[in-house]
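Every protein chain of the complex appears in place save one, which is left out.
For chain A:
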Amino acid sequence: MQVILLIILLSLLIAIGFLIAFFWAVGTGQYDDEVTPAMRILFEDTKPPEDE
């Protein structure tokens, strides 16, 4: 049963990794503008003139 404790500690360690990832994402400004990326993804790529 004591292995559960080990697993708890390991999972906590992994989870803290995600917490650090969250800090990084916020710190680099990825949540500062939540609107524009959603618009940008819907734009068609411009075709090169030769295709027309």
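The working rule: a contact is a pair of C-beta atoms (placed from the backbone, for glycine too) under 8 Å apart; a residue touches a chain by one contact, two chains touch by 3 or more; residues count from 1.
Here, contacts and distances are computed from a predicted model.
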| item | value |
| --- | --- |
| From "Cu+-exporting ATPase", "Paraquat-inducible protein A", "Amino acid/amide ABC transporter ATP-binding protein 1 (HAAT family)" or "Dihydroorotase", the hidden chain's UniProt protein name | "Cu+-exporting ATPase" |
| On chain A, residues whose C-beta touches the chain left out of the figure | 1-6, 8-9, 12, 15, 19, 22-23, 26-27, 29, 31-36, 39-40, 42-44, 46, 49 |
